[in-house]
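Sharing a structure here in structure tokens format.
Only one protein chain is missing; all other protein chains are in place.
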Amino acid sequence: MAFHLPTYRTPDFTKLPFVAAPTVTFEKVKIHGVAPENYHATSIYPEYLQLKKKQWVLLKESRMDCVVVREKGWALNVKEFRHLKVGDLVALGRGENGEEGIYIHTGAFEFPWEKGEKFSFRSRFTRETSFSIDYDELYDLLEHDRDKGFIVWVLGPAVVFDRDAREAFVALIEEGYVHALLAGNALAVHDLEGALFGTALGQEIYTKRTVELGHYKHLDAINRIRGQGSIEKAIDEGFIKNGIMWAAVRKGIDLVLAGSIRDDGPIPEVIGDAYQAQDSMRVFARRATTVIALATQLHAIATGNMVPSYQVMADNRVRPVYFYTVDMSEFAVNKLANRGTLTARSILTNVQDFVVTVERGLGKRCE
Amino acid sequence: MAFHLPTYRTPDFTKLPFVAAPTVTFEKVKIHGVAPENYHATSIYPEYLQLKKKQWVLLKESRMDCVVVREKGWALNVKEFRHLKVGDLVALGRGENGEEGIYIHTGAFEFPWEKGEKFSFRSRFTRETSFSIDYDELYDLLEHDRDKGFIVWVLGPAVVFDRDAREAFVALIEEGYVHALLAGNALAVHDLEGALFGTALGQEIYTKRTVELGHYKHLDAINRIRGQGSIEKAIDEGFIKNGIMWAAVRKGIDLVLAGSIRDDGPIPEVIGDAYQAQDSMRVFARRATTVIALATQLHAIATGNMVPSYQVMADNRVRPVYFYTVDMSEFAVNKLANRGTLTARSILTNVQDFVVTVERGLGKRCE
Amino acid sequence: MAFHLPTYRTPDFTKLPFVAAPTVTFEKVKIHGVAPENYHATSIYPEYLQLKKKQWVLLKESRMDCVVVREKGWALNVKEFRHLKVGDLVALGRGENGEEGIYIHTGAFEFPWEKGEKFSFRSRFTRETSFSIDYDELYDLLEHDRDKGFIVWVLGPAVVFDRDAREAFVALIEEGYVHALLAGNALAVHDLEGALFGTALGQEIYTKRTVELGHYKHLDAINRIRGQGSIEKAIDEGFIKNGIMWAAVRKGIDLVLAGSIRDDGPIPEVIGDAYQAQDSMRVFARRATTVIALATQLHAIATGNMVPSYQVMADNRVRPVYFYTVDMSEFAVNKLANRGTLTARSILTNVQDFVVTVERGLGKRCE
Partner (left out) sequence: MAFHLPTYRTPDFTKLPFVAAPTVTFEKVKIHGVAPENYHATSIYPEYLQLKKKQWVLLKESRMDCVVVREKGWALNVKEFRHLKVGDLVALGRGENGEEGIYIHTGAFEFPWEKGEKFSFRSRFTRETSFSIDYDELYDLLEHDRDKGFIVWVLGPAVVFDRDAREAFVALIEEGYVHALLAGNALAVHDLEGALFGTALGQEIYTKRTVELGHYKHLDAINRIRGQGSIEKAIDEGFIKNGIMWAAVRKGIDLVLAGSIRDDGPIPEVIGDAYQAQDSMRVFARRATTVIALATQLHAIATGNMVPSYQVMADNRVRPVYFYTVDMSEFAVNKLANRGTLTARSILTNVQDFVVTVERGLGKRCE
């Protein structure tokens, strides 16, 4: 069966309540980083602002819990509070149905299952949920978005602790299923430790034998990469010859490594400032059509916060953004599933098996 | 690499402390089901009793937390307390090094990793443990034991909630990797519900669509099988045409369904009495060389209680019994890993992925 | 604030659709333990059957997933399938709104929060849910039901592994907050091990020091109680002098110990047959007004299966049955919370802290 994206339902602004709605009001920022009272906060849904009478403008590259700023030329920019500058014009109003010139379009997509077709809606996932269809859907989606979308992976370090998972993820990169990679210092460190010493936290990756002075291995890896100046240089100079960092750099994949207070080192490419890291992540969140977050609450929630439920494509068509969370704990995945969007999916399993299964599943199709 | 079982280290009973050890003492049971004071309780390890001077006899088909009864003809029988009859001769003594004529052989096997080879010892497993080698070892082991061992699977109902996992398990049965199956009423009910209605708890297994009057489906399945008289009859008469019960019955696999207080029904084959069910399970536990327990604490612990760490084969060679627990929770698997045996392994993952991965992994080898 | 039970909304059977509804049909059982096709299966909700025109009869002592049998004299009996006898008259029909003479009353109670009062509805509980109000509500409820209800506790063995929790639960028994106790062999064994040796699984309960030959302690406890003939005799003869079994027997509390395939022993009072154990549990489930299940999936689900959401009191008033599940895992509590009743509550915490907190909280009120 050919894969089809769900249809976007463009609102009919020639009808009520829209024709009776006022235009949206803006107010100037008076203190740097502080929004005026009664600011409108964005959601994950498509939102329209009536800028001039009968002119409803859809926000692009939105994200939740931000404010809308009207730039020069009346372009709309979804901005974090901390980026507000004195004089910025912030949209006001908390009504969601046009009362204040803002419309939040919660039922934007017509999903196949609404017509009794293949996909079905499930809001709750537990370890006993059946996931066969979710894998099959994901294969369809990844094949589609490899060429026509932008696939963002968010990785916790568990992916590089296992040989098969690490190799499968390298294969996914090489096969084109990874457009951007968001992770932390630990993922890079243990992947590079693997490349340099064949170990993860001092244990051989496959045999799990503890090597001599094993507790030095990740520190040695960090110190050597710092000595080289950057991951990229280390790879260019042939110092690093395998693994996820190696594959990502060689393939030219967009990479953001965000720092955290747990880090040793850090590795040079890691962005130490959390908010600067958010800005770098959002560059790719703005383009995402599919996000897959593996075994990391910190990075998964951070990414979830900045990815809306829809994407306006180059040809102005509107499509959903799919968001997968893979984790072992119901508690962890439900934190994200609670986004309340129909395109949030959770798979409860070990990410090692998930990555291996996805890589095999996609491979079988290509044969 | 050819798979080799670890070597058994036969104790040298011509040396101290054995040559100085007394013979073991027995005392008669006075109350049905009650052992005499100072009874010896068995462990999971190979145990030897010195019956007559210089005659050390290895217990066969042992299990932990039982007593040793000397039958007529001096045969030794490892018996549950509840089976003790008045007059039974029970071995006494709590010393473990021959002091009372009993020797518990805790370091019985010479594992490859002790010689720096492939397998390595890991006592603790978490979701971040690398499992690639464990899968590879398991493939080796299953191929070996398919012909030369006895493979017991212990299944929780999660295996039949997912289409791919259910089909993969059927394939494992058909390929000969399943010799005995221990489970509960729920596994049978949901598997049969799947065969009859294509649902599990009223949801279509693959699409997860809820069917009309879905909450009746498992009750209807139970009621119809009860109407047929038994699972076996329902299969013989072509009433059930797919699934794990169907494959197991057609293949003639040993099957024990043990009842529990959670059960609806039950399905006719289910053994309602917990201790009678234990007896039926132990028939196969006595023969087990490999046990794989999937997503069931109740049945996994029950089986773990009755499977020793060694098996005396037909040719009197002694080999280890491997015990795998697969579950999503560290708490669950550690309950079993705490058996303290080198052949207990845990894999932290969703059993859906586990079954699919194992079936594919074995398949790839056969090609 | 005085505690009030929510008001029961008696359906108005003088209106549509009831006045147009037929009387319910019954069909005879032809095979022992098998219901006729199109049997009606009960739910957790109040259900009315129109036996004769204008005579709608409310099921008493109902439980879900059973059938309704019309006894002699037209009394209605909610019966497990396995108890069906040839000739039993079973109610037919799967319509829930009177179409076949059966009405399932899902919105039966008017809860205070529907009127904007204290209690509020929450269907989902995680470890981050705020539980202060749930504790306060529980204190109100336990005080009310101590005298005017029937409080059933369902205990996993974790409650007796901790000194403070074990003592707090004994206090709850002595203060009258426990009317029936449902548990398994393990709870009794480790409680009695504590009474006899001051240990749990061979560790001193408070200091956690492992005692010599500690692994014999629970077997010795079982063997000695078996030697005494029963827990009750062991207590009567002063052999057991503290703990939950001791307090329960002395206080004359209703006690059901249900066997399982995990059991060692068992202790004499344990009921080995799962379905006979269900019958014994249901005697108290029929009377329950509040159920509190602590750290046991097996017994909690078993009890949940047999407790309806309402209770018809002696004076014919209808009140809700409250059902609390306390566990560490979202997965475990959600299995029960999914009952879909407004009176199911989950508290995510360690039962040790829960029992201690509840005992202190009730104590403070009595001062």
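Per-chain residue numbering starts at 1, and chain names A, B and C are given in the order in which the chains are listed.
In this section, a residue touches a chain if its C-beta (ideal position, glycine included) is under 8 Å from a C-beta of that chain, and two chains touch if they have at least 3 such contacts.
As the structure is a prediction and not an experimental result, all values here were calculated from the model.
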| item | value |
| --- | --- |
| Given A:Gly98, A:Gly149 or A:Gly265, the one touching the chain that is not displayed | A:Gly265 |
| Option from A:Arg82, A:Lys148 or A:Lys364 whose C-beta touches the chain left out | A:Arg82 |
| Absent-chain contact - pick from A:Leu5, A:Leu141, A:Met245 or A:Met281 | A:Met281 |
| Chain not shown: contacting residue from C:Phe18, C:Trp56 or C:Phe131 | C:Phe131 |
| Residues of subunit B in contact with the chain not shown | 126-127, 329-331, 334 |
| Residue ranges of subunit A at the interface with the undisplayed chain | 31, 33-35, 39, 41, 65, 81-82, 94, 213, 215-216, 219, 222-223, 226-227, 258-266, 272-278, 281, 297-299, 301-302, 305, 328-329, 331 |
| Sites on subunit C contacted by the missing partner chain, in the whole complex | 113, 118, 120, 122, 127-133, 135, 157-158, 161-165, 200, 203, 205-209, 295, 328, 348-350, 352-354, 356-357, 360 |
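Please note the rule applied: only the chains that are shown with their structure count from here on.
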| item | value |
| --- | --- |
| Subunit A and subunit B, separation of their C-alpha mean positions in angstrom | 43 |
| Approximate Å spacing (C-alpha centroids) for the pair subunit B, subunit C | 32 |
| Junction residues of subunit A - those touching two or more other chains | 127 |
